[in-house]
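Before any comments, here is the structure.
One protein chain is absent from this view; the other protein chains keep their places.
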């Protein structure tokens, strides 16, 4: 809360009341009387003023508007920590010069399939294996994931290939079992504002991959990261995966401009998931290239050996050969922006 | 999955493969060869075909598109249950001719305040008292609610006034303590697709007030209701509270057309929360009236005795006098659409 | 332009440059130095500062943000003209206590049909006849309207029934011919920011019905009204007709909260078109009622004697009997909000 706009009819008493409230918070009021409005500039460290306190000012007599200039997040902000956060998971680095690719099926379906995919994506140059054991599905009648069995397969695939594991958490009660098997915990788009889950993963020691909510603004997304960081876990990876708009030609609208915006506002690494962003496998390669060109620190790509048999999201999965071809094509793009892949 | 569109270049083998897949599910394929496309009409009860199975067909050779005609929800559908669901909570009825109003502060702040508000909204004609003990807040630094203490105050307010209690659940681990004190469990907009929470409240015996997600389609919203109902709890109340659009003049865009659309598609009661829908107290009365005129079965309205001191959402709360005035003004509107309030 | 936010690193020279620029415009700078930012409050009549001049300040050294408090429209603003604008067209009043209804087919198709519809809507209580002679169609292959012939039929229908005519203009070159036959000129949603057309109708003497653009903010809509008014035509009627959102269950999302927001910000009359707002005839009656309850000054409703044969928008047209029934049902709603219909 930094500027308070008052109606020109606000009385001296109204102004005094506001000034007193600010003084109670250790702040000073600096008054500018315009011809149409009266402004109160708030002097002091306003970052500790909560949204609630701000709201209480909004309804005081004479107040028309309260404008906040400082950002509501702090730990996630690049002002607070100018240098990039670099996350190292068993030797795989996110946020450095080399661009890691997280690949794998949408859902873990069975052991053989998963190991086959993991082996192939590793050979093509992926750095992490991903797969869902707990699946958020729009319909209660759709496959909900293998649960702990799926996590075990992920761990085996990881052991075979050396690729660390990324998997999604949906329920705070699953945290212990998930932490046993995974290297990075994923928060899905639908849970970006599941604040209890955010606090819970904020208390664990493993990095958190935080997907952007379907209709989350960049500010809300950074506030969700702040939730995790406020509990002591600074290892947050932001993942753009498309936002909901009126356009139906693609599953979502991949907002690649979020990448450079975030690189200005936060020190956290930013990766892109073009598979969910577009929802169709043949649109994934151009958007993966565009993501790297826009400055993304990593990619998350769905790969399936047999999309026709995939229990979920087969439509948007690349086959291993297409993935291998893409990995090759990404190299010169990465070089062109001073990175490696 | 009801119509499969094939490219005219699809081979006889492609068509046979699809037909075989359908037969495996106990369905029949009815083929229409057009000049540009080949269509397969799927004959039989396709309602048991899951989204996953549908996706598997989408990636078969020759397939261009799969069109589903039947709705993906069943228990929530008016086709399945034509008569309105009527929910009776300690004698207060939702979904009947009389329109109940749920009123109270955004958050429970202290006992005296809550009891004062409860007494006043009851006198004005409200049927339920609401208030948050567990609060989903955008910022981790904002007031997160009083927890069980808040629930106790709600129970006391209920005892004093006879108004049953509505309060929000954010975490499946809180269900037991919340059920001890509340009469209706609320799922907030940000948790509309917190599927684990939906399953959990689906197993309890109390009615569930399910708010629409910020960017949820009506179909997704009904699927969320289906999640709850699939576990045996058919007492679901849908609550429109505004969707996210490009317009910033209001906090959200209250989608009142959702009311008549839902009344066609589902037998569940539909209520409207104009307070969150618009976010400014002086816009609440016209939108509350409009909601009733559009056919809503109830209202949820934020009321606070001292919005200036409210810890959250003071801006959108009516003072008790304004609430009383509104309740009076709603009467002739309700009568005009054949209801009572 | 009213508050200029500077980085705390801004130099004294930066501040002086800005102050000098403001002085050149006859304004004064009032400087507040905070701990994180420096604010310049702009004192004087900033309403004459154009968007261009504001933009020029935005890129000056040290400037982080420019915040405008005053609204960018003036003639359309209720601050400028507090009392309601009331428009009288051949004895039919828009913006008064009585709520006029504009009814008729989407497109004028032939004389007999139009006269039949006009006669029926008049009998049911409509105040204006509408119909398109020049039709904006998404496809170049769809019926584009009868042109002047259609206008002649409108004039004949008007003569027969006494109902004044509302019809749409798409091209400034058609203004003369349209003015010969119509009483109110309509600007369609797709032309809300066709600025040349706005200026043109701003120079005519007949009232202008200005539909909201598909994705226009309320501010942009009022700026479009300002375009018309800036040329001397103050008789502008605003018409909410639904905005584009992610929801596909309705053709558009009817934003009824725009009605009370506009009634606060502008003195111009505000009417609602539920037919385009929802796109399905059976959703029109509840939304028409809701519009009146929300405070609308009028309605625009599509009526067709034979929707099955309508060349456009048959799906959303009421038959005359349904229209007659609706007109009756609107009466008690109007009375409940202190109006008549």
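Lettered A, B and C in written order, each chain numbered from 1.
In the analysis below, a contact is a pair of C-beta atoms (placed from the backbone, for glycine too) under 8 Å apart; a residue touches a chain by one contact, two chains touch by 3 or more.
None of these values were measured; they are calculated from a predicted model.
One of C:24, C:82 or C:140 touches the chain omitted from the figure, and that residue is C:140.
Per the touch definition above, the residue from A:39, A:133 or A:256 contacting the chain not shown is A:256. Taking the complete complex into account, C:194 is the one of C:46, C:127, C:194 or C:257 that touches the chain left out. The chain not shown here touches subunit A at positions 215, 217-219, 243, 245-250, 253-261, 264, 277-278, 282-283, 286-287, 289-295, 329, 332-333, 335-337. Within subunit B, the residues in touch with the undisplayed chain are 2-3, 5, 30, 32-37, 39, 41-46, 64-65, 67, 69-70, 244-246, 248. Of the residues in subunit C, those that touch the hidden partner chain are 50-52, 55-56, 58-60, 72-73, 136-143, 170-173, 190-191, 193-196, 198-199, 214-215, 220, 223, 226-227, 230, 244, 307-315.
Operating definition for what follows: only the chains that are shown with their structure count from here on.
One finds 26 Å separating the Cα centroids of subunit A and subunit B. Centre-to-centre separation between subunit B and subunit C, using Cα means, comes to 32 Å.
If each chain is reduced to the centroid of its CA atoms, subunit A and subunit C end up 39 Å from each other. Contact of a single residue of subunit A with at least two other chains is seen at positions 215, 244.
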